[in-house]
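Every protein chain of the complex appears in place save one, which is left out.
The block that comes next holds subunit A.
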């Protein structure tokens, strides 16, 4: 377990990792939709090569935070924000930051599988083609690697050029993960990646998440407490746009510091 320091356990926790282990650092981040506050002075660090879960009731801002890390809010003009998000010591909102490069480094998987209406091969190649031309051999290799990493290769290797929309929901979600992995991101953001899937597909996705953390840093948003407990190393509990508690998953689930956290985890929401 990595070293955690918490300044004041009674207050909103300011959780810090040392620079070597910190991948994403969020500093007093504040975000509002059309003037309505969604995230309030959020501060937390996400450790490298670990799975960090954001949990909390609907509307608590966990998805909003995830999207902020990818700067997807740029598409919506009504969003205003201040504060800092640093990816490997670079401010992602800095003017010299290239947004498309940021999004390549920070991949995102959404709640409902969203493969493009193209072949399986072209779906995985999509991000690669945006990067520029690659020799076909090299591209084929990367695609095979990405699909293998997403535990999908064996299921689709004979039909790479069929439409991706013919895959099952679980396969589609793994395809989307493969598509994201193909551009070799540093961080993978997963926004309730299994909530639209059946239990078996869910287990496959969870196993995949555990396997992937050797390659990159994962941030998972989930409504499912068991899922967070099963796959994550660290858990952050958000409520009404504020960070309530953040710590190693074991500690948050078995011995939470705050009553609010315990109530939520045990299902006694007020």
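Throughout what follows, contacts are C-beta pairs under 8 Å (C-beta built on N, C-alpha and C of every residue); 3 or more make two chains touch, one makes a residue touch a chain; residues count from 1.
Methods note: contacts and distances are computed from a predicted model.
With the options "Acyl carrier protein", "NADH-quinone oxidoreductase subunit E", "Phosphate transport system permease protein PstA" or "Nitrate reductase gamma chain" in hand, the undepicted chain maps to the protein name "Phosphate transport system permease protein PstA" (source: UniProt). Check A:107, A:170, A:193 or A:241 against the missing chain and you find that the one touching it is A:107.
The chain omitted from view is touched by exactly one of A:25, A:52, A:70 or A:202, namely A:70. One of A:22, A:53, A:176 or A:265 touches the chain omitted from the figure, and that residue is A:176.
Annotation for subunit A: contacts to the undisplayed chain at residues 70, 72, 75, 77, 100-101, 103-104, 107-108, 110, 112, 114-118, 126-127, 130-131, 162-163, 165-166, 176, 179-180, 183.
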